[in-house]
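What you see is the complex with one protein chain gone and the rest in place.
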Amino acid sequence: MGDIVLKTHLALFLVLVTVALALVLPFLLPWSYDQIDWNAVRAPAFSGSHLFGTDEIGRDRLARLAAGTRITLMVAIAAALVSLIVGIAWGATAGWIGGRVDEAMMRIVDGLYALPFMFIVILLMVVFGRSILLVFVGIGLVEWLTMARVVRGQVMALKQRPFILAAEAAGTPSIAIMLRHILPNIAGVALAYLMLTVPQVVMVESFLSFLGLGVQEPLTSLGILVKEGADDMDMTPLGLALPGGLLVIILVCLTIEGERLRDRFS
Amino acid sequence: MSLYTIRNLAVDIAGNRPVEDVSLTVEAGQCTALIGASGSGKSLTCLTPFGLTPGVASGSMLLDGIDLGNADAVRIRDARRRLTGFVFQQPLTALTPHLTVGAQLQEATMQAGAARPPRRELSQKLERVGLARTDERLDQFPHRLSGGERQRVMIAAAIAHSPKLLIADEPTSALDASLRAEIMDLLDELRAEQGLGLLLVSHDLASVEGHADQLVVMDKGRVVESGPASDVITDPKEDYTRRLIAATPRLDEPGPKLPQPGEILLETNLLGVEFARPGWRRGKLRALADANIVVRQGEALAIVGGSGSGKSTLGRAIAGIGPVTQGGIFWDGLPLPERRKRSLAMRRLIQPVFQDPVASLDPQWRVEDIVTEPLRNLRPDLTKVEREELAQQALSEVDLADDFLIRIPASLSGGQAQRVAIARAIIGAPELLVLDEATSALDPLVGAEILKLLGRLQVENGLSLLLITHDIAAARRLCHRIAVMEEGRIVETGDMQAIVKDPRHPATRRLIAAS
Partner (left out) sequence: MLALITRRLMTAIPTLLVIILASFFLMRLAPGGPFDGERPLDPATQAALQQAYGLDRPLWEQAWLYISRLVQGDFGPSLVYRDFTVSELIAQGLPISLTLGGLAILLALLIGVTAGLFAAVRAGKATDKTIMMLATVATALPTFVTGPALALFLGLWLGLLPVSGIGEGGAWLIMPVVALALPVSGAIAKLTRAGLASVLKQDHIRSARARGLSETKIMLKHGLRTAMVPVASYLGPAAAGLLTGAVVVETVFGLPGLGRYFVQGALNRDYPLVLGVVTLYAALIILFNLFADLIYGWLDPRMRDG
């Protein structure tokens, strides 16, 4: 089974299909994600214009699923990009300068690693109000740690490579060595870890939303949908199964593709 | 009957047959050496019959009456347990990190079924291989020992159960030059003492000379030539063997004809380099102290020493790619500042070439961009077309065709990559090349060609060379003078021929003995 998934890029295909559907469906469906169909509360699947039925107050499940996926992925990608930028800047600076600066910068990363970061994010949510911007800034600022470590390790290793010394002897300025030799050589690994950060962030965002601390109504996200489904699961299990299943599929597929990239570049 | 006889051995791995039709014998108490370049199949030949590689061996392999060719895995394991001992190339990783030296030696002693040995016996085994403070060593973990010490422990473990055949796969290649001779002498002694047969694998003909009774030369998975060692070396029958012997530098070969040196170009005055200790600890590590060297126009100077002797630190300081903390470097009498303060015009004068040819080239760049990198900084006046012309010219000087310009480093062999690195170094018309072990990662034949190429550049372009190496015999082919280094200091310096003939300092003697 594992073989088939890896050989056919099934995982990548599923992710792309999900993204495409999440983007396109809102324009095709007759219902928007927050529109209430008073005639069809808790409608079963395949009833009328509601392919997957409606929830306990009559909103179309498919429309909500598409909207939730879009928000979840948007937050995830934005937060992963924040982590990429912060992580590369921090890690590359520490690795390139080296010595005590590196020592101090990595100590800070070690210290932050030891934090119960989820609780800090929750604390931030509580303090600054529950805005979606804050969700991804908060998550991105936490998830950069791994990226910083990886990038720093790569830069340290590259710095010792003779071709960097040869570039210095050839008169190439430091900034050009960084841009033309170091960054292109860490791009692959950074991309792989970016891919692996996305499912991490999806997980964190859904977790927060599930607890009611992340994305707020009327906006919706996969975590909120799982929460709504769980509250109503004894009546309509579909409400839990759809967002829960979709979330797991997205997480599995992104992890598989990320690990494939990581293995190729390291 | 011979102790170990291989007839028509073939090795198959994943549908390939990297070794075919190999025959050799090892007599009790004697040494058979298997010589070949990397990828010649010499390690596979030694290890596959004992089930220590992923390959499958076929043919006849008779060890002390047991036919390994027809034995199943259990009987082969039994043969390993009772009859053979193994020493591998990497002493740093060959011992299990979480078991003490004593525990591993005890395991080795008991492997053929002996009773648990008393501590004193283990201690004696370590003493026999030349270790001091053996009682303390038994309780140490391997990482506390130096490379040479670990290799001695490996040898003690390999012979702890009194095997009949010792198989040593490049036992000295990862060790410092000055240690190699000692380890080879130890193997000789043990062989004579215990009547051990020794099957020795090496890429270096010079290192086995004087130790091997039989010589087997391998190339591309086949035996090229075999016979008594003295016959093969003095009177090789095959062309490959002849080239290999010619490529192997020897101290007793006639001295080379070298160009006459001109004026003094480079001079260092009490040059010193100190590094801050890692972490927040106080104090400094002194890598280089009071180094005074002189290089004249067209002259080649060899900087020779073991690892950690400071020779690379000196080379990097001169090439402007490493720190300088004391003293000064002068070019034509004018001071050369360190690293980042060096101007582009000064950078042009000195260019480095490194040991690892593959790591010397940015894997993301094409050869053309790699070779022209110095021009883009040092000669901003040139157009793209002019740069390309110069790149072609530089490639032709290192005997590479124009079509290499569009290649990427991953598609180059080690020798080709090193030629590209040399082309990059000479394209800006430098006056001094700093060559840091530029041939030691290459196969002997390829390394000899690179040495020849450098010799030609020395004569035709009037280049001065600073040759940093552990190998005096190789350096002697190019260098007028030599400076021997130990623990960050130059301990002996002078004319190459004179010092080879009459070394004064013990470090020099050790290095000469190892060549």
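Which chain is which? They are A and B, in the order written, and residues in each are numbered from 1.
The rule is short, and it goes like this: a contact is a pair of C-beta atoms (placed from the backbone, for glycine too) under 8 Å apart; a residue touches a chain by one contact, two chains touch by 3 or more.
Only a predicted model underlies this, so the values are computations on that prediction, with no experimental measurement involved.
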Exercise for review: Give the residue, chosen from B:12, B:27, B:64 or B:107, that touches the chain omitted from the document.
Suggested key: B:107
Point to revise | Residue among A:104, A:123, A:157 or A:187 touching the omitted chain | key: A:123
Revision key, fill the gap. Missing-chain contact among B:90, B:269 or B:307 belongs to B:90
Review point. Considering the entire assembly, which residues of chain B contact the chain that has been omitted?
Key: 50-52, 77-82, 84-86, 88, 90, 93-99, 107-108, 111, 141, 143-144, 154, 157
Exercise for review: Could you list which residues of chain A touch the chain missing from the display?
Suggested key: 1-3, 5, 107, 111, 113-120, 122-129, 199, 203, 206-207, 210-213, 223, 226-227, 229-230, 233-234, 237, 240-241, 244, 247-248, 251-252, 255-256, 259
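As a working rule, only the chains that are shown with their structure count from here on.
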Study note, to complete from the structure: dist(centroid_CA(chain A), centroid_CA(chain B)) in Å evaluates to 48
Study note, to complete from the structure: As the complex stands, chain A meets chain B at residues 99-100, 103, 161-163, 165-174, 181, 184-185
Point to revise | Sites on chain B touched by chain A in the complex | key: 276, 279-280, 316, 319-321, 339-340, 344, 347-348, 350-352, 354-356, 359-364, 370, 373-374, 376-378, 421, 424-425, 428
